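The complex appears here without one of its protein chains, the remainder shown in place.
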Amino acid sequence: MALLRVEGLTCERDDRVLFQDLSFEVGSGEVIQIEGPNGAGKTTLLRILGGLLQNWEGELYWKDRPMSEVRTEFLANLLYIGHKPGVKAVLSPLENLRAWSALHEPVSDEKLMAALARVRLTGYEYVPCGSLSAGQQRRVALARLYLSQAPLWVLDEAFTAIDRSGVEQLEALLAHKAQRGGAVIMTTHHVLNLPGALRKIRLGKVQETPEVLEEGDLL
Amino acid sequence: MKVWFYRLGSPKWFYEISERWLPWLAWSSLLLIAVGTVWGLLFAPADYQQGNSFRIMYIHVPAAFLAQSCYMMMAVAAVISLVWKMKLCDLVIVAAAPLGAAFTFLALFTGAVWGKPTWGTWWVWDARLTAMLILLFLYFGVIALQHAIQDKVASARATAVLILVGVVNIPIIKYSVDWWNTLHQPASFKLTEKPAMPAEMWLPLLVMVLGFYCFFAAVLFMRTRNEILDRERRTQWVRELVKKVSSR
Partner (left out) sequence: MSMPRSLSTVFMAILRRDLLLAFRRRHDLANPLVFFVIAVSLFPLGVSPEKSFLAEAGAGIVWVAALLATLLSLDGLFRSDFEDGSLEQLVLSPSPLYVIVLAKILVHWLVTGLPLILLSPVLGLMMYLSSDQIVLLALTLLLGTPVLSLVGAIGAALTVGLRVGGVLISLLVLPLYIPVLIFGAGTVNAAASGLSVAGYLALLGAFFMLALVLAPLATAAALRISMTNS
């Protein structure tokens, strides 16, 4: 069954048409990678899917119902990790996860510590995130992947600042998620190694319609 | 009915309709304002208390009416823009805000000019002038916010929210300023407090008010048309229009 369906999505930003009439479906068990050159609108597309942006045309459907009707249910089923991971610098990884999980589902501290262990932050649980490296901070956000039951994951540049073994681990996690019937929509510059489940959608520069006027035409 | 409503929101439709209305509005405003000014300045009887200086009322009162009506209109447009997401309303708000600010400033300026011969100072903190000053601040806020946000759609929505917050506050501000005024000025000068204005006095005023409204509508239409052309420049109909104009 299609979890998320996009129909006729058109978005214009800063006088550039990012994409026009884009339609696709995301079903259970799929990992979709949105790819394209820088500035092609990958992040914009993800933000539209998450419902963060408003200046677009088209239709979004969650489980075959219009998004406007089921938005709360959609949000309850979504885990979104954006470009900026949402990690507070003055709080420790444990405190960050505690605050996040208090909003979503109650999780014991042991489970939080276990998730931090999975992202190899053992020993750093009580250090203020501001003192951690960029990669470590991103791993605090990625720890949510081990805690969330949400069927749909939307990940923007999830692999940023992650080292080789972290990448392998994340790929395994994504594959496992797809196997269990979840779905992932992501962007990354990294070359993904996910046999079978991966589908790619390419965004590119929309053909610029040629200018009607030459310089000096209206004199 | 619904079709009419959605057609109303189409910028292209507005552009075409306004093209026909504009000459009427422009000429009416010119006529009405000319007649009203001459009548008010030359032919209306002099006020028994204030002599000839009260004639500034013929500019001050219409300007004040318009300053407030413009904000109300922007508030209605803001509601329609936020609830029904009608693009035309966004454009009307962008066009109207500086216009409303200009009328408010005119009202303040003429109010001050009126004040000088009447009570000797260029400015007085009476309830109405002060409330008008605060309205000017509200307009400035709207214009500043509009320009501060780059994304056109976000800018329109944010401005709409701000306008609605302002409109809820306007009665509160009026009430507060009136109360504040009674605390400090037991005998307050009311600028248009006349026991009964004879017809020779209020008829030219009516003419001026109508003229100002026509003028406001004319300029608003012109500014909105500009915004439409700017915002819709990628569409087919604008490009053809430009081609037509440039090939003349």
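First chain written, first letter: the chains are A and B, and each begins at residue 1.
In this section, a contact is a pair of C-beta atoms (placed from the backbone, for glycine too) under 8 Å apart; a residue touches a chain by one contact, two chains touch by 3 or more.
Everything quoted here is computed from the prediction, not taken from an experiment.
Only one residue from B:72, B:148 or B:245 touches the chain missing from this view: B:148. The chain that is not drawn here is touched, among residues B:177, B:201 or B:238, by B:177. Note on the undisplayed chain: of the listed residues A:33, A:77, A:136 or A:188, the one touching it is A:77.
Chain B residues in contact with the hidden partner, per the touch definition given at the top, are 82, 134, 137-138, 140-141, 144-145, 148-151, 153-154, 157-158, 161-162, 164-166, 168-169, 172-173, 175-177, 179-180, 183. As for the chain not pictured, it touches chain A at residues 47, 50-55, 72-73, 75-78, 80, 82-91, 95, 99-100, 102-105, 128, 148-151.
Everything that follows uses one rule, which is that only the chains that are shown with their structure count from here on.
If you average the CA atoms of chain A and of chain B, the two centres end up 46 Å from each other. Chain B contributes residues 150-154, 157, 234, 239, 242-243, 245-246 to its touches with chain A in the complex. Partner chain B is touched in their complex by these residues of chain A: 12-15, 17, 54-55, 209, 212-213, 217-218.
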